[in-house]
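What follows is a single structure, and I will ask about it in a moment.
Here the complex is missing one protein chain, while the rest keep their positions.
Chains here go by letter, A and B, matching the order in which they are written, and residues are numbered from 1 within each.
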């Protein structure tokens, strides 16, 4: 089974669960991820102050339906958990179609699809349904029933840490709050899970921290509870919409030229993959929080088709058939390649900066001079020595020299070994 | 009567007066402007040291003519005040045509036009006339008569101030020293006058100071007498050639990226007007003085066809027919639009910069999430919050977000009201 197929199987397994920003759907999702990774799961009580926000009451739902004038169920939560507006308060009532319509949400321009709607912070209830279903409803009395609870409880999120050689961190964050929506964001969860597993098999330089958090309130909660860690976060990536068939899109951090921005651009361009790079904007996913002006972290967002830019977005058409094993595997490979650069992309200082050091007596240079076919490895040595002034990163060297990053990184290793570079 | 027609009427009324850098023509011009605005007029005595310069003696002229061999007046100041070189010393003499020619100025390539010439600082006299008139002069003896005075007196200029919420100032300057030349600069005087009237009806943030000054020596005199005010000048605009039919031209300040430079570019581009933006150069109008390296103020220059770039420039063809009500009105509207942006273009600081503040509980956010059609007003709130770090202006926000400045400014007002921004 390819890694793409494994990730797709994980998406399919998580798909039926009814997630929201709190509740048992999130807990069950994290238990499944926990089968792949030893997650550290946190439960934060309702009412906890987190930055400018307060952890809300916990929402859970057992079932919901609308019964028509003829007694038949015309909408049933059992068919799709998108049918109920997330955080709907419990209700049991009979009303006319006109009254009911105030609580119904459809997509008139996509009449066969069920929309996804939430009302986290304004107590309300509602149903989402296909517009063509709505059109077919006869006049008459309808009974509605939502068997939900909105009660003091907890907000649930999880972390997984791959320890590195240094305590400086790279964070990878994905939102786990959406119900039956495959690309947004079970695909992101799957890619993060498999990326974490791969990194754990290596001994990375950075410490990599994976966050599985409800959108907005979850990342805000994590940030509020990790104030002392913020300064250690050097880079980060939000993963979302990671499995559709569109080309990759990297959205830059607010800084625009952070290390992760440089690395993602380099890797996407060098790889030859079709891709787009777009500027930061303060909407989308949890990069909004990491890139708020007080934090201003170097955190970008990698998607395939971005936030809200595909017609299946936030509808019942964002199902497991909308994501593919190949796309999931390609997103994972891109992350793998980017982190392979990021993890080696450091600044060094030439310890012999006055004139070129004599490479020949250190066995680092072809002794027979005068040949015009200078080799790439030798060029890389010269470039790394020349630009290692404490200001330039190895990626700067690769970009300025036109040499592959791998050749530059290998030259740096050789020079470190010869004592000609120091950190 | 449209505002354009009103401005054109003002141009026509000022046109016959014989202005120079001193004298009664300037005084009378400022009296006329004083009917529109309560001007504060200054009289600075001859001999006053102003920066590197000295206020010159005052020049006045009652009449002047050349009489030909047959006793007929071939050139008469009464026909056009351009006929006499400005600051001509008094003369009464008879001489041959050859001797007279040394004092005659024509435009051989524009043979029907009278040129405009001055000799402010080198005592001299002369006449300007159409080249075709010169060509028709027979040999013989000519008598010349210039009934002028060059005597100790005063340099006259005026100011008008629209007080603002702060004492930081925006200056608007126009030169009032040219005789019968309509576009250069009666048009600029008219636009400045009506712009000042409009601003006085509002309560602007900045204090707006309008300067009606003779070119070069006038602005130098003002600068010399207002040394303590210079640091309060945050922006400025020189208005000239404001009424011809050409497209608008904005000439940047010496800084090139001053606030006024950014605002003018934004407004000209957003408005869809045909326009040019050109770099600063140390010739043209009084921006030369405001942008001298010691002051280096953020003062640009707005014209239609710029300085010396139209064939009617500094000739008798620059008459009221050369300027139009529509062009005057368009220049005024451009200034109005630019100052509307400039006056609101400030830097704010997000008071809740760690993560996004919860807009919902402050009534600033649509409570029903999950909809893809995020509204412009909500985007503007997010952009202003994200970029309000004390570095970015609202214009920076508008340009980076692509949102209209008005939407951004409205968002800033809402956030100030909610305590989420501070100055």
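As a convention for this text, a residue touches a chain if its C-beta (ideal position, glycine included) is under 8 Å from a C-beta of that chain, and two chains touch if they have at least 3 such contacts.
Every value quoted in this text rests on a predicted model; they were computed, and no experiment measured them.
**Student:** Can you tell me which of A:226, A:271 or A:352 touches the chain that was removed from the display?
**Tutor:** Considering the complete complex, A:352 is the one touching the chain left out.
**Student:** When the complex is taken as a whole, what residues of chain B touch the one chain not shown?
**Tutor:** So the residues of chain B touching the missing chain come out as 51-53, 86, 115-122, 124, 216, 219-220, 223-224, 254, 279, 281-283, 288-289, 291-296, 308, 313-314.
**Student:** Using the touch rule from the top, list residues of chain A that touch the missing partner.
**Tutor:** 350, 352-358, 360-361, 367-372, 374, 379, 382-383, 385-389, 400-401
The rule we apply is simple: only the chains that are shown with their structure count from here on.
**Student:** How many Å are there between the centre of chain A and the centre of chain B, using C-alpha atoms for each centre?
**Tutor:** 55
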